[in-house]
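Before any comments, here is the structure.
A single protein chain has been omitted from the complex, and every remaining protein chain is retained in its original position.
Let's look at subunit A:
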Amino acid sequence: MSVIEKARPAHRPAPARASRSGLTDEHGRRVRAWELVVRYVLLLVVLALTIGPFLWQLSTSLKGPTEDIYSSPPSFLPAHPTLHNYARVADTIPVWEYALNSLKVAAGNVVTNCVGSALAGYALARLRYRGRRVATLVFILAMLVPAESIIIAQFTTMRELGLNNTLIGVVLPGCVAAMNVLLMRNAFLNLPFEIEEAAYVDGADVWQRFLRIALPSVKGTLAVVAIFAFMGAWDDFLWPLIVLSDPSKFTLTIGLNYLHGTFANDQRLVAAGTVIAVAPLIVLFACLQRYFFRGVGEGAVKG
């Protein structure tokens, strides 16, 4: 930046002048009004395209039995909003049990991924022993194997273990994802060794160093692992579809597919079911979104 700044100072508006006119960007330069208008128009168009379908689904789920959901032109707001369809979904399929099953699977996935990948990541990054490189390579290779190409063998493995058609069987294959192990490994690698050395000098053993010093320093990465483990398990479709056959054990995604297949003629029901499935996730995401975008935001300000 400095070269251009020195060479052509006249082309950069003075900060004082820029701030006078109200809106400035992150570099203290004025944003032109027409550019701002174009940007907001485009943003609103994309907003309609990304959020609109969800709102339409919500609207359909709130429409009463006497309302025409196929009207043309479409009516975007329910004339007589009702929660009746949500009660009917619960009568049709045990949607709350399915939600509980999904919650169990997701919670299990979070705990096992956080514990398992933190332990393994620490071993790969901070401990010294023979075969460590091979150990790292094992996880890299595992990450490269597409899940879709081994699902049949995972299914037969699960059958041999007698865990088919159980929620444990749903959790197990992804319960310590290689990707998360490598994420945690990189986080531990970036910690300075000095802090652990100090603890070592004070007589802390490896478990104490791991639990009291290393782990608290990688909380951010651990949070990312937890969020993605939760969403991955809550959203997964193919694997539960293969491993679960008993409708009483279904997770929400499989239950929804079942609802769709069985009651495809009543869109209000399917819509209510999908809203039940997606609402908790959108709330969770809204609460945690700064963890998603923190790194990006910091980068953008610096840029």
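Keep in mind that, in the parts below, contacts are C-beta pairs under 8 Å (C-beta built on N, C-alpha and C of every residue); 3 or more make two chains touch, one makes a residue touch a chain; residues count from 1.
In this section, contacts and distances are computed from a predicted model.
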item	value
Complex member absent from the view - protein name from UniProt, among "Sugar ABC transporter permease", "Na+/H+ antiporter subunit B", "Glycolate oxidase subunit GlcE" or "Protein-export membrane protein SecF"	"Sugar ABC transporter permease"
Which residue of A:Leu62, A:Val95, A:Leu167 or A:Ala277 touches the chain not shown here	A:Ala277
Positions on subunit A where the hidden chain makes contact	1, 3-4, 8, 11, 23, 25-27, 31, 36, 39-40, 42-43, 46-47, 49-51, 53-54, 56-57, 60, 70-74, 112, 115-117, 119-120, 122-124, 126-129, 132-133, 135-136, 138-142, 145-146, 148-157, 159, 172-176, 178, 181-182, 186, 189, 193, 196-197, 200, 205-207, 209-210, 231, 234-235, 237-238, 241-242, 252-253, 256-257, 260-261, 267, 270-271, 273-274, 277-278, 281-282, 285-286, 289, 292-293, 295-297, 299-303
